[in-house]
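Yeah, one chain of the complex is gone here, protein chain that is, but the others are all in their spots.
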Amino acid sequence: MQKLVEGIHHFQRNYFSQEQKLFETLVEGQYPQALFITCSDSRIDPSRLTQTKPGELFILRTAGNIVPPYGAVHGGEAATIEYAVSALEVKDIIVCGHSHCGAVAGLLNPKLIEKMPAVKSYLQLAESTRRIVEENYAYLTDPQQRLMLTVEENVLVQLESLRTHPSVAAAIGRGKLNLHAWVYEFETGEVFSFDPDKGQYLPIQHRADFAVETAHMLPPI
Amino acid sequence: MQKLVEGIHHFQRNYFSQEQKLFETLVEGQYPQALFITCSDSRIDPSRLTQTKPGELFILRTAGNIVPPYGAVHGGEAATIEYAVSALEVKDIIVCGHSHCGAVAGLLNPKLIEKMPAVKSYLQLAESTRRIVEENYAYLTDPQQRLMLTVEENVLVQLESLRTHPSVAAAIGRGKLNLHAWVYEFETGEVFSFDPDKGQYLPIQHRADFAVETAHMLPPI
Amino acid sequence: MQKLVEGIHHFQRNYFSQEQKLFETLVEGQYPQALFITCSDSRIDPSRLTQTKPGELFILRTAGNIVPPYGAVHGGEAATIEYAVSALEVKDIIVCGHSHCGAVAGLLNPKLIEKMPAVKSYLQLAESTRRIVEENYAYLTDPQQRLMLTVEENVLVQLESLRTHPSVAAAIGRGKLNLHAWVYEFETGEVFSFDPDKGQYLPIQHRADFAVETAHMLPPI
Partner (left out) sequence: MQKLVEGIHHFQRNYFSQEQKLFETLVEGQYPQALFITCSDSRIDPSRLTQTKPGELFILRTAGNIVPPYGAVHGGEAATIEYAVSALEVKDIIVCGHSHCGAVAGLLNPKLIEKMPAVKSYLQLAESTRRIVEENYAYLTDPQQRLMLTVEENVLVQLESLRTHPSVAAAIGRGKLNLHAWVYEFETGEVFSFDPDKGQYLPIQHRADFAVETAHMLPPI
């Protein structure tokens, strides 16, 4: 804790003044452009990765960046998504998975989580991911490759769950909202974005990112 | 999105190299000291506020930093808390509310959220907060003061919910985990920490922060 | 049944007349001082134990005196607690466990209840108790001692759940309600009350009982 408390004082002395004007205008309200859904993993920092300032990203973070289908769970995910879309009218939602994700590893290897009943029951919401990988990628035996591929598939599965939320479905219907599937490899700093036309993830481009209409990968050749 | 994509490239060109070594060691695993639970609000950035680096904070973010009591919701909150405490063995959990919180405002004024059924049902998990304020602070009529006080009470209510999670209860029982109640006033950069002895929030000190045993304020004088 | 029916006639002939006046005044309404939460066990009789008359104790009894956290179960426990606190304005809530509790035994030894699905799922609400004992008292191998200690911990865990109920949280907030943790050893007639300062249960004293603020035991030495 000591470190955190000192960090706050460091922030107050050295950074706050530079941003004070920004923060004061933000008292009026927030107008984030996007909802960024990612993992609780301590190695991921969405604001640092996207170099965004306070007020720019509305952020939902839970273990494994899982989005329960609408109605499955009356928890924070549904409320946060609804608030972002209906109250804040964000234009984009990004679901961003990451390399070396412990939750996704638990999905592939239940032993890792057998003493964690709440994690176990939550991962059942990613059962589609597990089956897609099990049924389509049996040949993929290298653990690292398998984990990374599962992370990629999981993001697409969560995009489908996202579409089941009424506020999301309606906004997409009006052409007011785009969904994006990203995977962040923190050890290289690379971000891969799913290209629905090519049916695969590609290094993110300078031009505006792909909006994902059909969220599944092309069957492996 | 254009801005986010450019931000990423900016991060890759100008920041990643400085942190590459850190990120490479983090491939081995994460060892965060604390679980930081805060709101999805775009104006809040826990890592910036605490000046922490990747790997230091495990972060749960949902609208209104609400923690459902154990068993109430089988969602991401319970799983994320269990993973942080049982798998990562964090030593501290901070619940951090903030000024001008839209979710808490919706708690005080249901009209604001009446078109958001998922938000509405989620806020029922903060019903204790609403009643504490309604029954104990009728005299507090200034909307800003009332909102800020509700934010403060809400953090304490969520600490009580946190205690009902088995992993948390067990870790507290063996003296391995401390809970902390913070409120962040982003427009001034100030952070207030709840002092259980004084029964009130005080500006955060240099010395290590209070662990909260008795999570309620002293009755107003 | 024969015995019960005869008991009623015995009551009517020999006891009712003595209490008729009391019962007639009670038609006007009930004003119990406390809500007494205990087990359904036939060996426990709260009114006999406390030598209270009709009108003095509002009583909630279920197997294992378990209090579901608010929102976990929309059943009788939440309604009974809310009615006691909001409608009857009781000043004290006592959660009273007891020696040789079958429900708590089932928590320690799932084999005992494996054919009882409803009991099983209900005991999941005491999962905190199970983990606290498993993680902190491995050294305690004597079955009787282990059962009694689990009963003691379980009462404290249920107090934490109690705090998540809005009516309870609000009343504690305004200093109008105290919580008490008791354990009754029926074979000796002794009652032990949790002393939050000492972090242990002590034989109940003549002076008014402890109110429990911090509901966990000190880590075992």
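Think of it as A, B and C in the order they're written, each chain with its own count starting at 1.
Basically, a contact is a pair of C-beta atoms (placed from the backbone, for glycine too) under 8 Å apart; a residue touches a chain by one contact, two chains touch by 3 or more.
Nothing here was measured: the structure is a model prediction, and the numbers come from that model.
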Neighbouring shown chains of the undisplayed chain, as defined at the top: C
Residue of C:62, C:128 or C:161 touching the missing chain in the full complex: C:62
Touch list for chain C against the chain that is not drawn: 1-12, 15-16, 20, 23-24, 26-27, 29-30, 32-34, 40-45, 47-52, 54-64, 66, 68, 73-84, 86-87, 91-92, 94, 99-100, 102-103, 113, 115-119, 121-123, 165, 167, 178, 180, 186-187, 189-191, 204-209
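Here, only the chains that are shown with their structure count from here on.
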Centre-to-centre distance between chain B and chain A (centres being mean Cα positions), rounded to whole Å: 19
Among the residues of chain A, pick out those that touch two or more other chains and give their numbers. 117
